[in-house]
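Read the structure below first, then the notes.
What you see is the complex with one protein chain gone and the rest in place.
The block that comes next holds chain A.
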Amino acid sequence: MTDKFDKEQADANPSAAVSKDGGALPPEAIKAIPVRHYGRWVSGVVVLALVALLVNAFATAEKIQWNAVGEYVFDDTVLPGAGRTLLISVLAMILGVILGVILAVMRLSKNPVTSWVAWVYIWFFRGTPVYVQLLLWFNLALIFPVLNLGPIYKDEMVDVMTPFMAALLGLGLNEAAYMAEICRAGLMAVDEGQTEASHALGMSHAKTLRRIVIPQAMRVIVPPTGNEFINMLKTSSLVYAVTYNELLRATSTIGSTSYAVMEMLFVACIWYLVMTSVFSVFQYYLERRYARGSLRQLPPTPWQKIKANMIPLSSWRR
């Protein structure tokens, strides 16, 4: 039936017929004069001028001692400060990811008690500012002077809750709440058919999760987790408040004694930018790794892009 219908249509519409010699015009590439975009030129010049003014303002400002910036970038107190920023960010992130995965599984579990507890945790830690949470941990000794874990452990709270511990718990536990939501979204984004197919093959719940669901969820989880880590590198500056001697605290101490306040903040900015930039590159490759199978062609790495661009350039020269 459909065949007949198609034939009738084709007959009734002879103009749609394709000529056998491939059209009347020769198969030359079109050479046309491109549209001129004057607006783009004008806006480009305006923006460049504004940027030049801004750069000039900073470069010629007499009060900025640029040599101080250069001097202190690799200073003996600044470098360990940057190291501690990295350390506390990585450790807090690890704590956050582990706890976040546990919370996500708890929230998705069929047990109403665990899912409710996870919900309350996320509700509290997402609902209050990190800064306040850091101060809560730091001042815990005011209400619990002694940490008493029964027979396992007993010590003065002041000795346990060092600036490092307060920073780690404050940042890590807060991060866990966000990571839990990211992981939950990732797990739920995997098509239910995948679980069914895996179960139909006789795979257990645990194997299905580990071999089938999580690898696919990672594609959804990795990009926001990278963002979270970059955020963490910057949020870690808040642990200034709990007297942990990280990058911002290290630079500010120098700033306040040497009267180079702004210069030392510039130094801090340089290190934050270095760390976030390096990690962004790392994240790009990580995302590429987990895109396997979901894209027909993986996007080229920056290096491959450069190589691809070099080929037409070299053929131009000839």
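Here is the rule we use: a residue touches a chain if its C-beta (ideal position, glycine included) is under 8 Å from a C-beta of that chain, and two chains touch if they have at least 3 such contacts; residues count from 1.
The definition used in the following text is that contacts and distances are computed from a predicted model.
Enquirer: According to its UniProt entry, is the unseen chain "ABC-type polar-amino-acid transporter", "ATP-binding cassette domain-containing protein", "Protocatechuate 3,4-dioxygenase subunit alpha" or "Dihydroorotase"?
Expert: So the chain that does not appear here would be "ABC-type polar-amino-acid transporter", according to UniProt.
Enquirer: Among A:A104, A:L140, A:L187 or A:I212, choose the residue that contacts the chain missing from this document, as touch is defined above.
Expert: Only one of A:A104, A:L140, A:L187 or A:I212 touches the chain omitted from view, namely A:I212.
Enquirer: For the chain that's not shown, point to the residue among A:I64, A:L136, A:M203 or A:L286 touching it.
Expert: A:M203
Enquirer: Residue by residue, what part of chain A touches the chain that was omitted?
Expert: So the residues of chain A touching the missing chain come out as 191, 193-194, 196-205, 207, 211-212, 215-216, 292-296.
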